[in-house]
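Excluded from the complex is one protein chain; the other protein chains are retained at their positions.
Moving on to subunit A:
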Amino acid sequence: MSTNAVEMTPAHKEALAELLFQLADDDFLLSYRGSEWLGLAPHIEEDVASSSISQDTMGHAKMYYGLLEELGYGKIDDLAHGRSAKERKNSILVERENGAGYYMETPRYDWAYAVVRNYFYTLAKKVKIDSLKKTTYQPLAEVATKVSMELFYHHLHWRTWFTQLLSSSDEAKERMNKAIDGVMADFGDVFSYGNASQSFKEFALIEDATVLKQRWEAALKEVVKALHIESPIIQQPDRNGRLGEHTEELDRALSTLSEVYRLNPAVPW
């Protein structure tokens, strides 16, 4: 049975907003990390392709923030640019820097890390989006359908890079395996709902995290089997971004991404 915002109880609305913040902040931060790569990708063709993906991803964040705006949580740009690290519900994985160095100076960005992070994240996003197509909140189900169409290509893109680099030179394999370890060390909260698991279930917003986690592991198992590497297993998180626990890397990202916005948040730019 679908619901709309008007007939929602405060608890219901709160649960929905919690889910939307998790989805929006994840896509917004990952897209921001993608935008730092712009102009620096391994070749020009990839620069053009991955920039398209970053734009799509920011578009997805905008749709989720837009649903929050409709629910009365504030304007899209204030939600994206004006919230402190403590208020952010994104996973640790998406806030991590692309590698050593500031994007404007001497960035030593790690393409292996970019490939693994994007591939594993996109696969997780796909699992969530498939579940969200059946959510009880109709406007979110509609967004999920739209996202799903673009996600097909994102997934294909990153899976291609993932399998190609793991079928290539020894150096590439070594870098990719190191990147897998790095990404998995931060993967614990990707499928976490923070403190909202019960309420998500109560209002049938999205399926249980354990179920989604198993789907992700099963899907990845097929891919890595052919590449002769071990299946990644999701561990319990040391730190949970869904609870507002974050790293300094998020502080630095927020300070950059809101630098101009903060000059005067009240006026149009």
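Operating definition for what follows: a residue touches a chain if its C-beta (ideal position, glycine included) is under 8 Å from a C-beta of that chain, and two chains touch if they have at least 3 such contacts; residues count from 1.
Please note the rule applied: contacts and distances are computed from a predicted model.
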UniProt protein name of the chain not shown, from "1,2-phenylacetyl-CoA epoxidase subunit A", "Peptide/nickel transport system ATP-binding protein", "histidine kinase" or "Membrane protein": "1,2-phenylacetyl-CoA epoxidase subunit A"
Among A:Glu171, A:Glu202, A:Glu230 or A:Asp251, which residue is in contact with the omitted chain in the full complex? A:Glu171
Quick one: which of A:Ala41, A:Leu68, A:Ala85 or A:Ile180 touches the chain that's been left out? A:Ala41
Across the whole complex, list the residues on subunit A that are touched by the chain not included here. 32, 35-36, 38-45, 47-48, 51-52, 54-55, 58-59, 61-62, 65, 76-77, 80-81, 103-109, 111, 164-165, 167-169, 171-172, 175, 256-257, 259-261, 263-264, 267-269
